[in-house]
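This report refers to the structure that appears directly beneath it.
One protein chain omitted, others in place.
Letters A, B and C name the chains as they come in the text, with residue numbers starting at 1 for each one.
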Amino acid sequence: MPDLLAEARQDLAIANRVLANEGVLDAFGHISMRHPTNPDRYLISRYGAAELMMPADILELTLDSKPVVPTSGRLFSELVIHGAIYQARPDVHSVCHHHAVSVLPYCITGVELVPVMHLGASLGGKVPFWDSRDEFGDTPLVVTKPEEGASLARALGPHWMVLLRRHGATLAGRSLRECVFRSIYTSRNAELQSRAMAIGSISTLSDGEAEMCGSHSLTPRTLSRVWEYWTFRLAKVEATTAGAGAKAPGATKAPGKSPAKASARRSKAAARPAKRAAAVPAGRARKAKRAKKR
Amino acid sequence: MPDLLAEARQDLAIANRVLANEGVLDAFGHISMRHPTNPDRYLISRYGAAELMMPADILELTLDSKPVVPTSGRLFSELVIHGAIYQARPDVHSVCHHHAVSVLPYCITGVELVPVMHLGASLGGKVPFWDSRDEFGDTPLVVTKPEEGASLARALGPHWMVLLRRHGATLAGRSLRECVFRSIYTSRNAELQSRAMAIGSISTLSDGEAEMCGSHSLTPRTLSRVWEYWTFRLAKVEATTAGAGAKAPGATKAPGKSPAKASARRSKAAARPAKRAAAVPAGRARKAKRAKKR
Amino acid sequence: MPDLLAEARQDLAIANRVLANEGVLDAFGHISMRHPTNPDRYLISRYGAAELMMPADILELTLDSKPVVPTSGRLFSELVIHGAIYQARPDVHSVCHHHAVSVLPYCITGVELVPVMHLGASLGGKVPFWDSRDEFGDTPLVVTKPEEGASLARALGPHWMVLLRRHGATLAGRSLRECVFRSIYTSRNAELQSRAMAIGSISTLSDGEAEMCGSHSLTPRTLSRVWEYWTFRLAKVEATTAGAGAKAPGATKAPGKSPAKASARRSKAAARPAKRAAAVPAGRARKAKRAKKR
Partner (left out) sequence: MPDLLAEARQDLAIANRVLANEGVLDAFGHISMRHPTNPDRYLISRYGAAELMMPADILELTLDSKPVVPTSGRLFSELVIHGAIYQARPDVHSVCHHHAVSVLPYCITGVELVPVMHLGASLGGKVPFWDSRDEFGDTPLVVTKPEEGASLARALGPHWMVLLRRHGATLAGRSLRECVFRSIYTSRNAELQSRAMAIGSISTLSDGEAEMCGSHSLTPRTLSRVWEYWTFRLAKVEATTAGAGAKAPGATKAPGKSPAKASARRSKAAARPAKRAAAVPAGRARKAKRAKKR
């Protein structure tokens, strides 16, 4: 179904740029989503920084993280993080891997991330750790082999966030918007937890509060509100710079097109994210309604 | 009196965007004001992020937080925070609820917010805590029921700021500008208190100093000075992005207008806040003069 | 000598906006300079935030802080901070009073500011404290009376920075550029001192190092380099927003001109700071050379 796939590419490209604009992704890190109609495929961008990604940069991969269409373009070395989680978790439709500054101190110290305010329910309960040393000894601290991805997926278990020691974090979501929400608000929660620990003893949400907060915030209503907010902020930033003609070198990979034409398409496309983001097709709205309540 | 109401909508929309620009409101949080001529009504925006709000987004509600004009648009779930305080406090003409990063650590730890510099007099004296668990046990940490709003208003008492445990803060003011001032400067005070606690033992304003500082800073003269500053900063940001054509999807709710025309009106309106903000109608100046000195 | 005075107004307006752009001045705070040819006068802006100030906003005052030309415009309430220091210190040609976030924690805790890196020599040696309670008991923590200004000047003594407890800081300089340099780099030093104290025991410059660093950095060569840097950064910000037509309400006070024409002049003037700043008239270069070496 070409329309749903084109829409998914648009949304995933926007999600990349939203996560960059909100400080979660930077030169490194990536976000993917399961194919909208084929659960044995997932979508992720070509190799590069999230801030640059446009729909033409989105590739389709098998759950073994192989490109469906052969490509000479570069791929992320850590694709197995995504593929392994999609294999292990049929309920997961989006995965994000990042090195956000507010979260990494927990990966470095092993201090537990806990929900300290209502939006911290985005943590989804317990946040396990994964240490590559346990199974693999010394590694270059990148998850590149299928067995490493499978090990990480086992550590994630039924949870929604896992911290990779001395490396970063991986989030899962039942939809792209939920994964973006979890990625941003777990980072905000981590920042607040650190600031609170600096001035006194922290109190956390009770289990009952955490469950109720999760139900309240992980709804289409709330996800729409924050998506409107993030895409508006992104549109403001991109309108300012697109008008001035900023171009990323080599960012577009639309097959057969010249770089100049690709850049022009890129600039025009960059100025449309808010408009695109506002259209919520019937299919996705129905899927969001069906998502199991926590 | 249509002129005063239209002016109030303008000012409240600007206040929304000022609080977003100054880092107090983000995807969540809201600010309201009592109707300029009818004390049994209050004004607040439609559901959404403060950064997006324009005059056409401002709704009129009863003190029971029901829309005066039936609307199919979404409303904030926490309207009772505002309505309950307007009911309990005839002297309050503006209420703000936020999750500002510098204040939340105090909501998380229960550490007391104290005035550490002269502008900290914006705290207004004692800052009580409110914990929804005390009366309501486990909740989703959102104040949505009339009894919860009434409980929060009781905790606020005669004070100007209350901290909601594991949630955020609520400020009150005798005018819209005073509420914005308190919301911004209590956040700055909280930031300074945290930074000071990190390097040594903090000293606070004496009761006499706090009272004198409050009288000095909560005057029309000082409120004008900071309002000029905030609206100028906002105008700069909005002029840059409005010129580039940034549009928020679905932000405007002017009845009967097409989204495209609404967006165009929105952009033109966004470039006028400084001009609007500078006009201080006679009515409001008289009201400010009548406000009781603390 | 009209040319030197016009130039001084230009430079002082730029200094205002540089200090705002570099995060030292915000809604509050102010910077002044002694009249370029009459040591019994000083120049300071009209009442308002530094970010807004243009040459037409600069007023001339006596050392008793009275306007030389009667004006109906508002004046800062803390003018005596400037006048008292110019009276007490014939070697001082510029004074800045601010509430910078990195410095205020020292005003709150009484922890001593010390030079921790070579640019910390901008502290100028010892940094005394002044507490209004000592002589005046409870006050609104604003320095408004001549006796308060004189008391503060006594606390400053022969030094270059004094910290006002629970309030802010005041800097002095032998020239406008030196005062701006000290204001910015003492704030940077304070930030680094706090960050260093958070990770270990700080080491400070020896007396010999501090003296040599001061001589090295407070030279026309270094002051030119940083002035070029700051004015370039300011020009970039102002070019972006001036092109989009941002106007501050009521900011210009050019007598007899309409607000619209004043705004237009303002926008054109805002785009010229870098050009103006680059011109170093012979008189000022000679004055800088004559400044006593520390």
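Note that in this section a residue touches a chain if its C-beta (ideal position, glycine included) is under 8 Å from a C-beta of that chain, and two chains touch if they have at least 3 such contacts.
Note that the structure is a prediction, hence the values are computed from the model and not measured.
Every shown chain that the unseen chain touches in the whole complex is listed here: A, C. Across the entire complex, the residue among C:4, C:68 or C:117 in touch with the chain not shown is C:117. Taking the complete complex into account, A:104 is the one of A:24, A:43, A:79 or A:104 that touches the chain left out. For chain A, the list of residues touching the undisplayed chain reads 26-28, 47-49, 51-52, 74, 99, 101, 104-111, 133, 137-142, 165-168, 194, 197-198, 240-241, 243-251. On the side of chain C, the interface with the absent chain consists of residues 116-119, 188, 191-193, 195-196, 198-206, 208-209, 212-213, 215-216, 221, 225-226, 228-233, 235-236, 239-240, 242-243, 271, 274-275, 277-278, using the contact rule stated above.
By our rule, only the chains that are shown with their structure count from here on.
Counting the residue numbers that touch the partner chain, chain B and chain C have less than half of them in common.
Per-chain Cα centroids separate chain B from chain C by 32 Å.
Separating the CA-averaged centres of chain A and chain C is a span of 46 Å. Counting partner chains per residue, chain A shows two or more touched chains at no residue at all.
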